[in-house]
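Heads up: the structure comes next, in structure tokens.
Excluded from the complex is one protein chain; the other protein chains are retained at their positions.
Now for subunit A:
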Amino acid sequence: MSSVTVDVSYKKRKTYTWLYFLLPSIAIMLVFFIYPILLTFYYSFTNLALTGEAAKELKFIGFDNYIRMFEDPTVRISIWNTLIFLIGSAVIGQQVLGFLVALLMKHKNKMFRRVIGTIVLAGWVTPEIVCALCLYSFFGDDGTLNAIITFFGIPEVTWLYTVPMITIILANIWHGTAFSMLVFQAALDDVPSEIEEAAVVDGASKWQILTKIIIPYIKDTITTNMMLVTLQTLGVFGLIYAMTGGGPGTSTTTLPIFMYNQAFVNYQLGYGTAISLLLLLIGIILSLFYIRSMKE
């Protein structure tokens, strides 16, 4: 702000307006976003239910839901499934594949880059239920993958029943890789070419350039991207639900699916909320790390 008059003018206007301007946004976030988060904490200590005796009278039951969670073997299975899903599809799958594609595409034929880039992006742009359908038909018993392998004389595999976790991991990689690819393309463009050229002159191998120069240079991007991708994957519901419904059995039941089943299939809202709190806490911790990485 350059002149004194402007300062006065801003200050005068400020006293009247800032509250009115912020109020609608804050109000809507408080009611529909922050209040539900607080309710999550509260409901997880109650016997909230949709049917039966508990539906009539909300009772505070202390840590019962949490004790039940620790004793419930399905909780352990879903935490385990969530971890495998996160590591397989987000941390390793999308990150590594996205990085690989971005790295290999550098300095390649423009037309080729555009074609590959568009194909990978298409999976990202496609809504998740359509993704689920595409991948469901790909892995289905009479699907494309089986058609391909039987063509080569390999017997059919019931992918969705035999290796359901792998199918949903691959589906999520298919859906999400483009995001990491875009992030890493931007980051790789920022690596100064002089450093790379100097290393080549000094006789560094491609592998050395990658591990000693490129990766250390884009370290912060890798951390931030890892956090974002993990957060996005943590909440994935529709893709899994439409492809496998969490099954067969509990083999693809991640925390969001388990939460849904407890709350809306078994009508145990209180217990379902306790599970979502677990999800929320993981999200909060990851978000805090994410903000720290952005602040630096």
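In the analysis below, a contact is a pair of C-beta atoms (placed from the backbone, for glycine too) under 8 Å apart; a residue touches a chain by one contact, two chains touch by 3 or more; residues count from 1.
Here is the rule we use: contacts and distances are computed from a predicted model.
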{"item": "Hidden chain of the complex, named as in its UniProt record, picked from \"Carbohydrate ABC transporter membrane protein 2, CUT1 family\", \"Carnitine transport ATP-binding protein OpuCA\", \"NADH-quinone oxidoreductase subunit K\" or \"Ferric reductase like transmembrane component\"", "value": "\"Carbohydrate ABC transporter membrane protein 2, CUT1 family\""}
{"item": "From A:172, A:224 or A:252, residue that would touch the chain that is not displayed", "value": "A:224"}
{"item": "Residue ranges of subunit A at the interface with the undisplayed chain", "value": "1, 6, 9-10, 13-14, 17-18, 21-22, 24-26, 28-29, 31-33, 35-37, 39-40, 43, 48, 97, 100-101, 104-105, 108-109, 112, 115-116, 119-123, 125-130, 132-135, 137-138, 140-144, 146-147, 174, 177, 182-183, 185-187, 189-190, 206, 220-221, 224-225, 227-228, 231, 234-238, 241-242, 256, 259, 263-264, 269, 272-273, 276-277, 279-280, 283-284, 286-288, 290-291, 294-295"}
